[in-house]
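One protein chain is absent from this view; the other protein chains keep their places.
Should a chain be cited, it is by its letter among A, B and C, assigned in written order, with residues numbered from 1 in that chain.
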Amino acid sequence: MSILINENTRLLVQGITGNEGSLQTKEMLDFGTNVVGGTTPGKGGSRIFGVPVFDSVEEAVDSVHPNGSVIFVPPGHASDAIFEAIDAGIQLIVCITEGIPVHDMMRICAYMKSTSSRLIGPNCPGITSPGRSKVGIMPNNIHLPGNIGIVSRSGTLTYEIIDLLTKNRIGQSTSIGIGGDPVIGMTFLDALELFEKDKDTQAVVLIGEIGGTAEEEAIGFIKHMSKPVIAYIVGISAPPDRTMGHAGAIVSMGRGTARSKIQAFGDAGIPLARNPNEIIIQINTILKK
Amino acid sequence: MSILINENTRLLVQGITGNEGSLQTKEMLDFGTNVVGGTTPGKGGSRIFGVPVFDSVEEAVDSVHPNGSVIFVPPGHASDAIFEAIDAGIQLIVCITEGIPVHDMMRICAYMKSTSSRLIGPNCPGITSPGRSKVGIMPNNIHLPGNIGIVSRSGTLTYEIIDLLTKNRIGQSTSIGIGGDPVIGMTFLDALELFEKDKDTQAVVLIGEIGGTAEEEAIGFIKHMSKPVIAYIVGISAPPDRTMGHAGAIVSMGRGTARSKIQAFGDAGIPLARNPNEIIIQINTILKK
Amino acid sequence: MKLYEYAGKEIFSRYGISVPKGSTASSIEEAGKIAGAMGKSVIKAQVLAGGRGKTGGVLFSNNEEEARQAASRILGLTIKGLSVKKVLIEEFKETHAQIYLGITIDRLVRCPVIIASIAGGIDIEETAVNSPEKIIRINIDPLTGLHDYQARKLAISLKINDTKKIIDVIKKLYRIFVDNDCILAEINPLAQTDDGIYALDAKMVIDDNALFRHNYRDEDPDPLSEMAKKNGMSYVGLDGDIGCIVNGAGLAMATLDMIKQRGGESANFMDVRAGANEEQIKTALRIVSSNKKVKGIVVNIFGGLTKCDDVARGIIDILPDMKVPLVVRFAGTNEELGHSMLEKYGVTLAGSTEEAAKAVIRLVNPH
Partner (left out) sequence: MKLYEYAGKEIFSRYGISVPKGSTASSIEEAGKIAGAMGKSVIKAQVLAGGRGKTGGVLFSNNEEEARQAASRILGLTIKGLSVKKVLIEEFKETHAQIYLGITIDRLVRCPVIIASIAGGIDIEETAVNSPEKIIRINIDPLTGLHDYQARKLAISLKINDTKKIIDVIKKLYRIFVDNDCILAEINPLAQTDDGIYALDAKMVIDDNALFRHNYRDEDPDPLSEMAKKNGMSYVGLDGDIGCIVNGAGLAMATLDMIKQRGGESANFMDVRAGANEEQIKTALRIVSSNKKVKGIVVNIFGGLTKCDDVARGIIDILPDMKVPLVVRFAGTNEELGHSMLEKYGVTLAGSTEEAAKAVIRLVNPH
């Protein structure tokens, strides 16, 4: 099994006729994803790569019954697209769009509390479950089915690590990019809870970075997980931000730097990799046990 | 048993030092309600009728652990008081205040969807469970413990009917005034569902009036209830409203008048009383069965 | 509070919804001058009631003379009991399509609802009943507000071109609805014309409970309702001859219903609310009896915190000024004391709402 997506995922692509939407739809179809429809207001009734296009998510839901959606709509309209997906009852929403205002995201997250939908992203590469389905923009040819879960805030760095795992013949159950924005839907903690329950995941690689305290918030759960988690945190060389104002410092209370994160994971006894190669070494140690 | 309130109700009075708040607190204490605290910003630390006063609901919750709240705050501040009660985790909120803007109420009702609090009112007389507790402003001396549930949109008309029942030695399990405003928390349907489950309620009197379709919306449920419901609907003599605009008419689709409500209840075979005396006759018929 | 068409259009205009050029006039002279400068124009009665078109309250003119004639006819009209004191004169617009667009409150779902139809115009309610598929409704979450996708869905459903302009009007009307605490904001028709999308009518009703946070001024108040409102009471004039004073809207309706069931006709609805004390009841009696049609008055009070003896004192005090017979029914707190106080004053006392209704009808129609 995988988490979040699998061979039963029926995907809707919001913004399917745009540049990135159409390019990535092609890639997802090549991967084997079951793309059942797309939306672009005003282009309803047409087809792209054989996939039917609708004017609205509601119409798509009525016609082709998607259970997941991926969003490639430009930032000025992406939050509206997320609301549209939520209101149409789509359960899994993956928003690739970069550049959505953070105030919009706060409103969306508050609204989602009274719904059962789950949001991944925005500003994320999406989810890949090798051999089953891909919802997002990860390169097609780097994955290998297996038992390692990956959850990351990065894009290409995640690809680099997936690629390295694959080259070392270490397969993945599911790889998730949760996105690098300050306010996102799914968190490290949420993803880890799903991996913990997934019987096909043996160990998890967590790729964190500076900013926020999402990594630290997951530590309590990791300590009680039955599965090992290996953390790799980047940004140790980032300069101290010239941020004005004290509010951010008061909220984070000294946490949020790469150094403080690494310290916190170290204190909790969670294995840390200092570079991608160390991830492979750590996993091999675990898998040998 | 009763619904919503009973001898375990620990009541907080928001706006306890105001004119109506203090007057009605005295009445509730006389009735036997367990009033554990009150709030008035700036008067925290004082006492009224021996009841401790707090600056905020949060402080009151920390100190005296109320499980219900009744609101006597003026209309310009009442919606804020409701939000304060919800956010402090109060489970039962009864808002007596008349004159809250309907847009405020829509926002409150939307917000409540993501919480577990329940709101009665606004612009309502509250709830009385004879012999157990009173939360609101119904006169103290008209009630008699018994097995008839009452749910009504009116104030004094409800008192009149309770009084009549009591004079005819027909006791009440719980009497609820849900309020006469266009947007309210608890509806007829919600109250009927509770009465249906309450083993001490044998039959229910529903007192409706013109405007809205809350009465009609309850019909489907009433038809499947194990307990008889007697409906009394007022406003048959109200003139057709000079309302401008068609939107209201389109929304209500011809429903919403006293005549249409009476018709709908009649069509569903639900017993109707044309005046208070007929309620007594109907109940006596039912109780004799 | 209802706004006049011209006041609504001023608001529309401020929010960027196009309305025809126009202005108001209170005299035939003025109306003629305004319309004369316009060419083809439409002259509309400004009155707070619907159905103006069907009652001759909307006329067209091509020149000053026709405009004067139209204005003279309209300024003399009484529509649904309201006399026309002002007309709005506007440039005539040739329309290609007439859309209905309205926002009100869905009490059941507890949120704003936007209603749109391509079948705009005076028969929209019939369309709603006979061709419901021509009406589209969208509920709006009051916390998130109108989403673009919702405005788009509404606009696309109308199946005319100009989708972008319609979306724009929908978004602006929703802003107006929220900013102004409306319980109704309606454009019927919203017209597609050669030079754009125009609101040819404007209907706005403001939530009375929210007036405290706005600056609306009732331009045409009913004096009795105003006096009641100032005293914390609620008064609505009706056509009958029995004056009614009751505490509580529900009990007041029940009393009016009872009068009707027994063959009487009420002259008013009056809820004295919490103000059922000595002074207030005197004010209430003054208001109700100032209606010349009233031949008898029923006072029906259910005492809670209100004490019936206080009410009795007020009645006794004003009784010398009363020209019509009174029926009083007290229940609740100190009802017996109240009744006994009134006994010696020749006031008819009733034991129930029903008895009170019967008694007042007997007094008003002695035959």
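The rule is simple: contacts are C-beta pairs under 8 Å (C-beta built on N, C-alpha and C of every residue); 3 or more make two chains touch, one makes a residue touch a chain.
This structure is a prediction, so every number in the text was calculated from the model and none was measured.
Q: Considering the complete complex, identify which of A:N6, A:T156 or A:T285 is in touch with the unshown chain.
A: Result: among the candidates, A:T156 touches the missing chain.
Q: Which listed residue (A:L29, A:V64, A:V234 or A:A268) would be found touching the missing chain in the intact complex?
A: Touching the chain that is not displayed is residue A:V234.
Q: Taking the full complex into account, what residues of subunit B touch the chain not shown?
A: Contact residues on subunit B toward the absent chain are 41-42, 55-58, 77, 80-81, 83-84, 87, 107, 111.
Q: I need the residue numbers on subunit C that touch the omitted chain, in ascending order.
A: Subunit C touches the missing chain through residues 143-144.
Q: Extract the touching residues of subunit A with respect to the undisplayed chain.
A: Counting over the whole complex, subunit A touches the hidden chain at residues 20, 23, 27, 75-76, 98-103, 105-107, 109-111, 137-139, 141-142, 152-160, 163, 180, 182-183, 207, 209-210, 212-214, 217, 234-239, 242-251, 253-254, 258, 274-277.
Assume only the chains that are shown with their structure count from here on.
Q: If I average the C-alpha coordinates per chain and also across every protein chain shown, which chain's average lies closest to the global one?
A: Chain B is the most central one.
Q: Among all other chains, pick the one whose mean CA position is farthest from the mean CA position of subunit A.
A: C
Q: When the C-alpha atoms of subunit A and subunit C are each averaged to a single point, how far apart are the two points in Å?
A: Taking the average C-alpha coordinate of subunit A and of subunit C, the gap between them is 55 Å.
Q: Going by the touch rule set out above, which residues of subunit A reach two or more other chains?
A: Residue numbers touching two or more other chains: none in subunit A.
Q: Could you list the positions in subunit C whose residues touch two or more of the other chains?
A: In subunit C, 141, 143 touch at least two other chains.
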